[in-house]
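Here it is, the structure, as structure tokens.
Of the protein chains in this complex, one is absent; all others appear in place.
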Amino acid sequence: MQDNQHVEVNIPSNPIFERVVRASAAEIGEALDFPEDRIEDLKLAVSEAVTNAIEHGNQNMIHKLVEIVFALDQEKLEVRITDQGSGIGEMILPSEVVMITEQTLDERTGGGFGLSLIKAMVDDCEVQSSNRGTIIILRLYRKGQEQ
Amino acid sequence: MQDNQHVEVNIPSNPIFERVVRASAAEIGEALDFPEDRIEDLKLAVSEAVTNAIEHGNQNMIHKLVEIVFALDQEKLEVRITDQGSGIGEMILPSEVVMITEQTLDERTGGGFGLSLIKAMVDDCEVQSSNRGTIIILRLYRKGQEQ
Amino acid sequence: MSDMVNREKFGDVVVLHIRTNSVDAVSAAAIEAACNEMQPITVLNFAEVSFINSAGISVLLKFVVKARKAGYKLFAMNLSPHHQKIFKMVEMSRFMPTIEERDLSSYRQS
Partner (left out) sequence: MSDMVNREKFGDVVVLHIRTNSVDAVSAAAIEAACNEMQPITVLNFAEVSFINSAGISVLLKFVVKARKAGYKLFAMNLSPHHQKIFKMVEMSRFMPTIEERDLSSYRQS
């Protein structure tokens, strides 16, 4: 894999197209020779970030776009997911995986897994948010792999 | 499927990324409820067009991009594949599928299937070529489908 | 019921075979509809499922909530190794433990 190759995918805010991005992520993981389990991690993280961008960022307004850039280099895969929303109000990246509890079930909440799953699936993640939209950056290092 | 939704994919001219576009095409075929066999046709046509764009158009120069737009509407899927090459010299869209013959084998040619397979796989295709690049447009109609 | 889930019932047991590879926001509603098919022992068969995200987890929680309310037992079958990992991580496995095909077959025979 030569340095700094970018694959870019742009989708309207329709949840059906999250599957397109997820399939692209899987192929890119294959191209980087990621092991199977790591490809599953990548797919899940990308899926959560794109779903958030569609639902929370762009609020399902179909004409608003989600832009996904897969940047590949010798060291890592970086995925940048950008929406055209009005940003994340209060910015708390969960430090632990959110778990299901009796309380979750009683209150029928069952949300809030997205960001915490993303954090658990990738090596490193970063959020930049303003009133012009949110960018979430996921990084998966190619440690221990032939390059 | 609402009117005029566009999914856009951009790749560097590295054959490995043709697989990303092909996987995207498959998901878009699924999203349109195309039958399985038609999805295979779509994947093959897109694969051939992207391979030509990478090899003949961009001549495997990695920094040159291939842009793929999937435009979905109620009537059809249109796929536009654009390269940054210097165009197709002599523009002959084959009217029949190229077949393997004893002569093919003796002369070890074995090329020239691409455009003819594309024509056989899609309902309609069109090529626009200039010295600034080539656009190939594939159309698959959603006839006989619920919309 | 939708063709996204097939029902196989014997006695107090129902196996709900999920017939989509992707338990996500797109398939959530069709899967949730199968809540109405639950029995005192309900098994969700994930054999064909290759992907579950948090929208998928949310829909699976509907089955958990309904099972708790009705006092039903709920199991997951044929989860991929990746999804076993995820179910452990979010503790879904506490509320929907896994069951093996062979444990189920004793029910099928009786």
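Think of it as A, B and C in the order they're written, each chain with its own count starting at 1.
Methods note: contacts are C-beta pairs under 8 Å (C-beta built on N, C-alpha and C of every residue); 3 or more make two chains touch, one makes a residue touch a chain.
What you are looking at is a predicted structure, and each value in this text was computed from that prediction instead of being measured.
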Quiz item: Out of all the chains shown, which come into contact with the hidden one?
Solution: B
Quiz item: Given the contact definition stated above, which residue among B:Pro12, B:Gly29, B:Gly85 or B:Gly114 touches the chain not shown here?
Solution: B:Gly114
Quiz prompt | Interface residues of chain B (partner: the chain not displayed) | solution = 15-16, 18-19, 22, 37, 40-41, 43-44, 47-48, 51, 55, 97-101, 104-105, 108, 110-111, 113-114, 117, 120
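The rule we apply is simple: only the chains that are shown with their structure count from here on.
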Quiz item: Chain by chain, through touching neighbours only, how many steps does the shortest route from chain B to chain C take?
Solution: 2
Quiz item: Central chain, going by Cα centroids?
Solution: A
Quiz prompt | Gap in Å, rounded to a whole number, between the CA centres of chain C and chain B | solution = 40
Quiz item: Taking each chain's centre as the mean of its CA atoms, how far is chain A from chain C in angstrom?
Solution: 26
Self-check item: Junction residues of chain A, two or more chains touched
Solution: 16, 19
Quiz item: If you look at chain C, which of its residues touch at least two other chains?
Solution: none
